[in-house]
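Everything on this sheet refers to the single structure shown next.
In this view, the complex is presented without one of its protein chains, the others remaining in place.
Moving on, here comes chain A:
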Amino acid sequence: MSADEPGRQTRKRHERGSKSAVDGDEQRLVAAAELGDGTQPPPAVPATGESLHPELREQQSVMQRIVTGNALVSVLAVVLALIAGGILIALTNEEVARTSSYFFARPQDMLGAAWTAASEAYIALFQGSVFNSDGSTFARMIYPLTQTLTVATPLICAALGVALAFRAGLFNIGAQGQIIIGATLAAWVGFSWHLPVGLHLLLVILAGIVGGALWGGLVGLLKAKTGAHEVIVSIMLNYVAINLVLYLLTIPAFQRPGSTNPISPQLDETAMYPPLFGDTFRLHWGFIVAILATFFAWWLLNRSTIGFELRAVGSNPHAARTAGISVTKGYVIVMVLAGALAGLAGTAQVAGTEQVLTAGVAASFGFDAITVALLGRSTPWGTFAAGVLFGAFRAGGVTMQTNTGTAIDIVLVVQSLIVLFIAAPPLVRTIFRLPEPGQLTAKPRKTASTGGAA
């Protein structure tokens, strides 16, 4: 940052036009790299400023501007993703295809059909996930919202696990397996032990946590003791877990008596999360547990010594080791915690939503959790919000498919586009021709150097 650079910047600004957007992100990365976390997942993680060095105060203001600009970018990213999804819906709609045959004679027919197809799908999505104005009672109207939160519960728990691991520099693809093992153990305690109210549920939750923690801890232990790469081990353990539960559901200890299907007996009443708002709604106390888990993760990361050490290990293992922090211990601890959180997700499934154990108990929550954690930028409350959003998409997607016949896969497209756009603010700014924040202090760089052969 030599003294003459801002001046050159001012002269060059006009010439560079919209391409200069790239530099804003680059600037942020440079700042991040100078803070020592350039290699970390979410480059734009919490720019809270608390960790900034005094000499970087100038950049702090830049970062603040980027953060303030990001709220707008996030909204625009969602809009952009919805538009892209809408175009896809319209393109594959039969009515649109029919009217397009005479597009040049009466274009308004096709455009109208396209608008109808896309808007009907999105209205159904909204009605299925937030508020259904067609409901006869208030309870029916807000039923979709509670459905959203029900679906979000396991998603939040598992995503918190993935996020914690990200913060310690580990990529936990194993949430799927951890959910399955947690659910298996929780379900087993739930249907084969018969205990009084309260104690039973407590032990079920504990069993879920232990199951997940075991499966996650194994990854951390192998990483710490033998250096086995956590990505391989956790992928492999996913497959081991699914085959294990498939096997267990064929033996008498787990299979429902008198059934030949791979399904367990129903959990005892005492073992299940009570409904949160009465029997009308499926939403259960697991959601409160998810909120508590989010609070715990926030406290752990930001207020505890362990959390500080984990973040240190994640930012720079070598520096952490030099500072006397045990990196190997950190890996084990974070994977145990991540597994435990995923185990909670499994518990929410068997003791709340599904009430039985099947091989599909984890659905695709373990993989969705990765996207949720990434969208939440690996911060606990960000992950919580992202989990609710994705829960809404999942819950609404079902209604959309039944009401309008739009395939639920479109939800995946919209979800992934949102994450992709949010992760690349310069792209969104370029599309909407927004001014680049921090323009005044941005370094004069040649765009070509970042763009490669693009």
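One rule holds for everything that comes next: contacts are C-beta pairs under 8 Å (C-beta built on N, C-alpha and C of every residue); 3 or more make two chains touch, one makes a residue touch a chain; residues count from 1.
To be clear about the criterion, contacts and distances are computed from a predicted model.
UniProt lists the omitted chain of the complex under the protein name "ABC transporter permease" (options: "Succinate dehydrogenase flavoprotein subunit", "Glutamyl-tRNA(Gln) amidotransferase subunit A", "ABC transporter permease" or "Molybdopterin oxidoreductase family protein").
Screening A:Leu82, A:Met141, A:Ala407 or A:Ile431 for touch with the missing chain picks out A:Ala407. The chain not shown here is touched by just one of A:Pro196, A:Gly227 or A:Gly278, and that residue is A:Gly227. Within the full complex, the residue among A:Ile263, A:Ala385 or A:Leu420 touching the omitted chain is A:Leu420. Touching the missing chain, out of A:Trp115, A:Tyr247 or A:Trp299, is residue A:Tyr247. Not every partner is drawn; the one left out touches chain A at residues 22, 25-26, 29-30, 33, 38-39, 41-43, 88, 92, 94, 171, 173, 222, 225-229, 231-233, 235-237, 239-240, 243-244, 246-247, 250, 367, 370-371, 374, 407, 409-417, 419-420, 423-424, 426-427, 443, 445, 449-454.
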